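I have a structure here, written as structure tokens, and I will follow up with some questions on it.
Heads up, one of the protein chains got dropped from this complex, but the rest are sitting where they should.
Chain nomenclature is as follows: A and B, assigned in order of appearance, with residue numbering initiated at 1 for each chain independently.
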Amino acid sequence: MDILLSDLAAALDARLEGKGDIAITGAAEPAAAGPGDLALAMQPAYAEGLRTGRARAAVMWDGADWQSHGLEAALFVPRPRYAMAGITRALDPGAAVAPGIHSAAVIDPTAEIGEGAAIGPLAVIGPRVRIGARAVICPHVSVAEDSVIGDDVLLCAGARIGRRVTLGDRVIVQPGAAIGGDGFSFVTPEKSAVENVRESLGDRQETRNTAWTRIHSLGGVEIGDDVEIGANSTVDSGTIRATRIGRGTKIDNLVQIGHNVQIGEDCLLCGLVGIAGSTRIGNRVVLAGQVGVNDNITIGDDVVAGGASKIFTKVPAGRVILGSPAVEMSTQMEINKGLRRLPRLYRDVAALKKAVQKPGESD
Amino acid sequence: MDILLSDLAAALDARLEGKGDIAITGAAEPAAAGPGDLALAMQPAYAEGLRTGRARAAVMWDGADWQSHGLEAALFVPRPRYAMAGITRALDPGAAVAPGIHSAAVIDPTAEIGEGAAIGPLAVIGPRVRIGARAVICPHVSVAEDSVIGDDVLLCAGARIGRRVTLGDRVIVQPGAAIGGDGFSFVTPEKSAVENVRESLGDRQETRNTAWTRIHSLGGVEIGDDVEIGANSTVDSGTIRATRIGRGTKIDNLVQIGHNVQIGEDCLLCGLVGIAGSTRIGNRVVLAGQVGVNDNITIGDDVVAGGASKIFTKVPAGRVILGSPAVEMSTQMEINKGLRRLPRLYRDVAALKKAVQKPGESD
Partner (left out) sequence: MDILLSDLAAALDARLEGKGDIAITGAAEPAAAGPGDLALAMQPAYAEGLRTGRARAAVMWDGADWQSHGLEAALFVPRPRYAMAGITRALDPGAAVAPGIHSAAVIDPTAEIGEGAAIGPLAVIGPRVRIGARAVICPHVSVAEDSVIGDDVLLCAGARIGRRVTLGDRVIVQPGAAIGGDGFSFVTPEKSAVENVRESLGDRQETRNTAWTRIHSLGGVEIGDDVEIGANSTVDSGTIRATRIGRGTKIDNLVQIGHNVQIGEDCLLCGLVGIAGSTRIGNRVVLAGQVGVNDNITIGDDVVAGGASKIFTKVPAGRVILGSPAVEMSTQMEINKGLRRLPRLYRDVAALKKAVQKPGESD
């Protein structure tokens, strides 16, 4: 992927100083940059790296004197972290799947393939599937019966799209993610030990589970525009209505979304998060890595949950939470401080008991 | 999938009132139901939905006056949650894989394929594999050498069955699950830092790990009848004897079962559970989401562990546990209450210290 520095400047809305006709083929940390690389020197700490690297051009910190660093050109951007999006997008050649249908793909005759779509080798497209325009389907992807894939979607290698799944436009599914597997939904003929434990908060009332009978998943999955699903993540089909993920939500690797879950827009769910069945999550919610969310609860808009928080009960909108069970982050910080001082507290209380004990008494 | 309401009633052992000859093509919440859908109105709260939806028939709460809701027929069932199993099973058309062997499947000449089995496109069946009668093998499934798949098994898209794996009858493996990968079993020529830390509970005695040598996995996996394994879950091969999962046990998505683990019958293991190597789990055990279980321990029959419990030591049969480290659920509830009041406890103790301090003393 080649791009002229002046074109990159325009794409980033960046200020260009120096030569604009340098062909940029990659991006690199300053010390590792070759002559085709744009050096990423957004902080003065990178000055030394510029000296040892071989970049001709760099994105630089505000006010940097690029000429003194031996560069031929420099870009200046208002928010460096945001500029990374534009720079990496410009330099990404995209997946190497040729437009059209590879001869080793298996396409059901009833499937409809959109204009300009690229279907890689050994993909399997099932009955009545509709693939959007310019969608890219990498090797070993399967799309099962009656599913609809939007325009400009990218399905990476080995992604599994089950039946009755709808993906909006520009959705990205990373390798091995499984969307539309059956929900984990089983029932016993009589009330089960689990139902009793949940109702009584711990007392099992002498019940035993008997054999589990399966509730089938007919509801499918609906995923909005601009959603991304991480590698080997799983999103289960709903029972009779769809499991839903709202527009713009981004899901990391190895995340589990249970059946019937409803997730809002513009959320971030980090690696190894688990959301149990039928839970509702608002808009702009952020769940850090390994967060767990109970079934059948509601998480309000704009909630932020710190790493490994375990959420057992409803969380009001706007709350910032942490811990297991998750409480407000400031409360958890107090609890953590208290935990570290716990051995000392026991010593203090023992001393107090001794101090107030009247002569002749014993504990 | 079409079914007459009268046939559905018979399948569910439900009481039918009204017209039995309505063709049912799906199930839906009352408000979303179309004329072919059976509305699921098991509670009076759904009455309003029946008014706005277009269902002709519904499953209704006990004593409901179906005619007043504009319906032509109604079903009444003793345990609504259990009825969901029968309703969804009746309406599930099953995986769209045609009986016989797809021309784009790759079958080793030494494999035996059972009568009525359906092998989808791009499945790979290895040497000496035996596939049971009426088994359904979806696209991109692989079954490695010497494995045996029971009758009426369903292997969903991209399921990975390794060598020396035995699956009982009616087993379901969801998309991307990997059964029979190699166990995580490594050893150092001399005693490793890990072995020392475990023996001393924290003191590493100045040892350092050196390079790890692999213990190969020869034992395979044995899975009983009616087991279900969730999407992208992993079950490792045993070392010299099989890793075993007992009849009727259901495993959710992204669950890790280590090598040599023995799991009993009719258990439920929810999403993101991890069971470390050589642990034994009894019958009817329920592990909620993100539970972790140490290696080489025993969990008794009928144990129920709440969400995100971390089980470090042996658990007796029948125990209901919670927390990290997991303790009895009632104890954990007390601990959680204590944690929330911890800052106040510190203030109380500080005040007590001040109160009992004799004049002239200082802390």
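One rule holds for everything that comes next: a residue touches a chain if its C-beta (ideal position, glycine included) is under 8 Å from a C-beta of that chain, and two chains touch if they have at least 3 such contacts.
This one's a predicted model, so the numbers in the text were calculated from it and none came from an experiment.
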Can you pull out the displayed chains that the omitted chain is in contact with?
A, B
So which of A:11, A:32 or A:45 would be touching the chain we can't see?
A:32
Of B:30, B:86, B:248 or B:292, the residue in touch with the unshown chain
B:292
If you put the missing chain back, which residues of chain B would it touch?
106, 122, 124, 126-127, 140, 142, 144-145, 158, 160, 162-163, 176, 178, 181-182, 184-190, 193-194, 197, 201-204, 208-218, 232-234, 236, 239-241, 254, 256, 258, 272, 274, 276, 290, 292, 294, 310, 312, 324-325, 327, 331, 334-335, 338-339, 341, 345, 348-349, 352, 355-356
For chain A, which positions touch the chain that isn't shown here?
26-29, 32, 40, 79, 81-82, 84-85, 88-89, 91-92, 95-96, 102, 104, 120-122, 138-140, 156-158, 172, 174-176, 226, 228, 230-232, 248, 250, 252-254, 266, 268, 270-272, 284, 286, 289-290, 302, 304, 307-308, 318, 320, 324, 328-330, 333, 336, 339-340, 342-343, 345-346, 349, 352-353, 356
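As a convention for this text, only the chains that are shown with their structure count from here on.
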In whole angstrom, how far does the Cα centroid of chain A sit from the Cα centroid of chain B?
23
